[in-house]
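Apart from one protein chain that is not included, each protein chain of the complex appears where it belongs.
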Amino acid sequence: MTEPQHRSMPPALVPGMAEPAGPAKPGSRLLRTEGLTKHFKIGGATSRRTLYAVEDVDLAIGEHEIVALAGESGSGKSTVARLLAKLYKPTAGEIYFQDKPLSGVRGRKDVLRYRGDVPMVFQDPFASINPVFRVSHGVMRCLKLHRPDLSAEQRREEAERVFDAVGLTPASEVLQRFPHELSGGQRQRVGFAQALALRPKLILADEPVSMLDVSIRIGLLNLMADLRDTQGVSILYITHDIASARYVADRLIVMYAGHIAETGPTEEVLSRPRHPYTQLLLSAVPDPRAPLTIGAETDRGEPPRVIDPAPGCLFRWRCPLAIDECHHVTPPLRELLPEHSAACHVARADAETKAFR
Amino acid sequence: MPDDNPSAGSAAGTVLEVRDLSVSYFMDRGTTLAVDRVSLDLAPREFLGIVGESGCGKSTLLFAIAQLLAPPAEITSGSVVFKGRNMVGLTDKEMSTVRWRDLSVVMQSAMNALNPVKSIGAQFSDAMRAHGASKGEITERSAEVLKMVGIDPVHLKSYPHQLSGGMRQRSMIAMAMLFTPDLVIMDEPTSALDVVAQRSLMVQIKELQEQLGFAIIFVTHDMSLVSHFSDRLMVMYGGVVAEFGATRQVFDAPLHPYSIGLLEAFPSIRGPRVPLTGIPGSPPNLASIPPGCRFAPRCPKVMARCEVEPPELYQVDGTLVRCFLHDGGGPRDD
Partner (left out) sequence: MATLQTPPGASETGTGPARRAGPAAAGLPLAGGGSIAGARSLRRMARAITANRKATVGAVLLAIFTFVALFPGLIAHDDPQAEIYPRSLTPSAQHWLGTTSFGQDMFAQVIWGTRPVLLIAVGVGLLATVVAMLVGVAAAYLGGAWDGTLNVITDVLLVIPLFPLLIIIGSYLHGAGTSVMIAVIAATGWSYTARQLRAQALSLRNRDFLAAAKVRGERSLYVICVEIIPTMTSLLVAAFLTNALYAVLFSSSLQFIGLGDPNVTSWGTMLYWAENNEAFQTGLPLWIIVPGLCIVALGAAFALLNYAFDEIGNPALRPVRSMRKVRVQRAR
């Protein structure tokens, strides 16, 4: 069986270079969170240990922009996604969608409307589609639930339209396939098609390319940029790969151990990182085009699992610049430069942070 | 570094010589040719990186070299000469003397390869006892290899689930070091790790190699990972070698359109932001291989000839490349 040739996205759509990705205008915040916190109880029924998965997160996503939420595993980024998708309930803090609090969204109709505005695309192309049904199943269900005004015929047409929009052509033929007949890249495109069918405002993409081969990732990243440009959709792109975040995102949020470490426009954060952790991440990214710099002090640490933590910066054990204050006071997120904030006691607006190179 | 024949290591004492190795999977619905006549030589202390997408046969090649294939996979032709001895066709008993002592394997996911109900120390001692080490030797060496990879020997009593992902991978590597083998084969040992842990693990591996002097075959889908560590790089596609040469050369001046496409599929952290296209289409179905070059359906520089005739490996400046664009160099001799 030969693979269908689905077109890769045209290179003319230069991610982020067409319009300058300036700061989103105030009041056009599509979604924002205030003090978003999620704790999980771990251990048995009688245990009192708490995992602080997400702690005091303030973030904002505007219209027509791609925001990357980057961090290692255990940083809380996936939990944030699931909180925004209303799969978990926040322990504290609030999420505002179009300036309305999410905690007020109750009742089947309101919840359904929110789910139609903020769908999610999952990481694992093999596990995110039900293997029993044809790939049209998910899209048709989405349409049935969220666009009841459409007739069956119109639903069919809409399904084909979104499959075309994500590059799965010929749409009518691909819709009849079973998931195991598609490649991983194609299955991820099905995920995006399902999200598109809802006519969403914001797509939560949880590591959509991590499990794909490198040469296929670019196709999907280009697709995401295209969706932002032509379909008017914002995307929260969750990833551990800074390089792909740079490629596709307008703004970057770096998370560490449940907290936001640094946030700002992508280019700005990556060229002038203020938080030592951001620097560490940057230094660890292998870049074949750059000359080799194996530092003798290559960090051997790993992000902590935050269980019942004492106050203080969670990065202090791995940070070469830690001072006394770092051990006692949890650093708040401070705006150091316009639209560029970092949660670090040592970071300065004007000076470079020289932690890792 | 060899000049004329890049697939040959130094004449005196190559650790590994693979010649025309082919592996097929015999299934009810047909035969799949997973690896098609791959040859390579490995010198002592050499770091060879094998890269390619899923389905290119690199893992199968690795398992074939380590003699770990099980039905329905089978080596159908070729030889794997390790330290002068052809391993293809050796019985399990004969292989077991070679395994771990001279040749060890590091798997992709430590959680899958480590026994979850045994402590790390127990697994080390299992491996050592299989080669007849005494209790004293076992305790001493186990602590020694853990220290080599930067883990406190107190963790010999730990179970795999009590260690973090990075520590698990490093204990896998420590286990591979138990007998200071001459060749260590690694199948994507870092792919389950985060970028910072990946980096530190790669550095660790390189340090160990320089310290203990073993050769490494490192299989990965992520080209950039090996770019700074490997001596030579082999790019595989659809079960055959697409390009094979000195790492720096392959990176700075890739010859095969696939290698070029692969390199360009990496968005850069530094330097200007440019739009990238990746490689359209998907890898070929190895159960029904089309005639001609396997990359032809996806190749931006495809010619009429490519769809009819499969190209041989041609030599260009010390690099082997399987592409008609470079057939002026003449086919390599064997």
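Observations on the structure shown:
Chains here go by letter, A and B, matching the order in which they are written, and residues are numbered from 1 within each.
Definition applied: a contact is a pair of C-beta atoms (placed from the backbone, for glycine too) under 8 Å apart; a residue touches a chain by one contact, two chains touch by 3 or more.
From a predicted model like this one, the values you see are computed outputs, not experimental measurements.
Set against the missing chain, the residues B:G13, B:P72, B:G213 or B:P300 yield one that touches it, B:P72.
Only one residue in the set B:T32, B:S125, B:S142 or B:S171 touches the chain that does not appear here, and it is B:T32. Touch with the chain omitted from the figure is made, among A:G62, A:G76 or A:G138, by A:G138. One chain is missing from the display, and on chain A it is touched by residues 3, 73, 85, 87, 111-112, 115-116, 119-120, 122-133, 138, 141-142, 145-146, 178, 180, 183-185, 187, 191, 194, 198, 207, 210-214, 216, 240.
We take it that only the chains that are shown with their structure count from here on.
Here the CA centre of chain A is 32 Å from the CA centre of chain B.
Note for the complex: chain A touches chain B at residues 1-3, 5-8, 11-17, 72-73, 183, 185, 213-219, 221-222, 240-244, 246-247, 267, 270, 280-290, 292, 294, 298-303. Note for the complex: chain B touches chain A at residues 53-54, 150, 164-167, 194-200, 202-203, 206, 221-225, 227-228, 251, 261-263, 265-271, 273-282, 285, 297.
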